[in-house]
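Take this structure first; my questions come after.
Of the protein chains in this complex, all but one are displayed in their positions.
In order of appearance the chains are A, B and C, and numbering begins at 1 in each one.
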Amino acid sequence: MKLVFGSDVRLVDVAHAASEKLAGVAGFDEDDALNVGIAVREAVINAIAHGNKMDPKRRVEVVLKARPRSLEARVRDQGTGFDPSATKDPTAAANVLNTSGRGLLLIRAFVDTVDFKFREGRGMEVVLVKKRTPRGTLKDDSSSARP
Amino acid sequence: MKLVFGSDVRLVDVAHAASEKLAGVAGFDEDDALNVGIAVREAVINAIAHGNKMDPKRRVEVVLKARPRSLEARVRDQGTGFDPSATKDPTAAANVLNTSGRGLLLIRAFVDTVDFKFREGRGMEVVLVKKRTPRGTLKDDSSSARP
Amino acid sequence: MKTTVRTVGQVSVIDLSGKITIGEGDIVLRDKVQELLDGGHKKVLLNLESVSYMDSAGIGELVACFKRAREKGGTVKLLRPSGKVEDLLQLTKLWEVFEIFSEEAQAVASF
Partner (left out) sequence: MKTTVRTVGQVSVIDLSGKITIGEGDIVLRDKVQELLDGGHKKVLLNLESVSYMDSAGIGELVACFKRAREKGGTVKLLRPSGKVEDLLQLTKLWEVFEIFSEEAQAVASF
């Protein structure tokens, strides 16, 4: 499923709701579906605020793909990108009382992998993947040896 | 906001959730937001089942627009269209025990206007408009005389 | 949608909660009622008190259950449809098709 919308902060709730619901119908439990929703929410907030600088004419795209064992969310903006390794650690003593800077921390905590891709002229793309732990389908899992 | 997705019936819930949430952030109360959600849900079910004949490769598009006094939802499929005036009245005695045929009835009941547009090669488009009754903003409304 | 089945006298009461919608609630409803009919339980009361809404597929399944029970000489009746569910039953004129009760004891006694 693809969602396309202008940079209006009220639409953050809609992108969150759609992602959380999709995770639910894809088989994630309630808590993990909420985690997916929050991670997408944060990526969308960044796309709107930092990528598109709140310009309502600049678009955000969210592409959601449910796979058998994972859910992938790609959040794209029309901005100039950034270097995620250059961001401050918001949990460091010097930063813990900052009033911003926690979005990437939440994203990383709530999904399993996060990738950042920037392509000139195409804006920033943040790729989130949440793995689905199979419930009661141990048979399916027998190939991957467990300690 | 635009949603684009393949004809997978599980995505009906996602389109419903997104529409209901958008109606909520656009200022509709909880009950009217649910009405918008149900109306879009029914139009999407029809787009998937009748328009796209459940072919997962055929796409459904939902375009949602929040205006100051209304919300518009356009639901498009890639089908061959139909004549809405030729559908049976599901509330007629002869049809009331049918197990299908109530989608358009629900759509018409839950939004204020419904338009059907078919264009060759572009599929069916169902346009739903829900008006927003302003709450506590009587001033805004003074121009439209009330009985 | 979640369901639990209780037996009150000769009546099977299905307590439904959630929504009766396409691809999930409608299938659960169908399977539960079919199970009861297959087991010879022909007096079925659907408790709709905790059902928040239905879509056209869910409503269609409600009618299908009603007809399947009737074919087997049974009946499906409804208990306590709430706000939106009541609206939908009125709108579709199924309000006049189903026997609908607000008190469980009365509903059970009516079979």
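Rule of thumb we're sticking to: a residue touches a chain if its C-beta (ideal position, glycine included) is under 8 Å from a C-beta of that chain, and two chains touch if they have at least 3 such contacts.
Please read these numbers as outputs of a predicted model, since none were measured by experiment.
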Displayed chains contacted by the hidden chain, counting the whole assembly: A
Full-complex contact with the absent chain, from A:98, A:113 or A:133: A:98
Options A:21, A:41, A:59 or A:74, residue touching the unrepresented chain: A:41
Positions on chain A contacted by the hidden chain, ascending: 9-10, 12-13, 31, 34, 38, 41-42, 45, 90-91, 96-103, 105-106, 109
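By definition in this document, only the chains that are shown with their structure count from here on.
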Centroid-based (C-alpha) most distant chain relative to chain C: A
Centroid spacing, where centroids are CA-atom means, of chain A and chain B in whole angstrom: 29
Intercentroid distance (Cα basis), chain C paired with chain A, Å: 40
Per-residue overlap in chain B, given as positions that touch at least 2 other chains: 10, 13
Chain C residues counted as touching two or more neighbouring chains: none
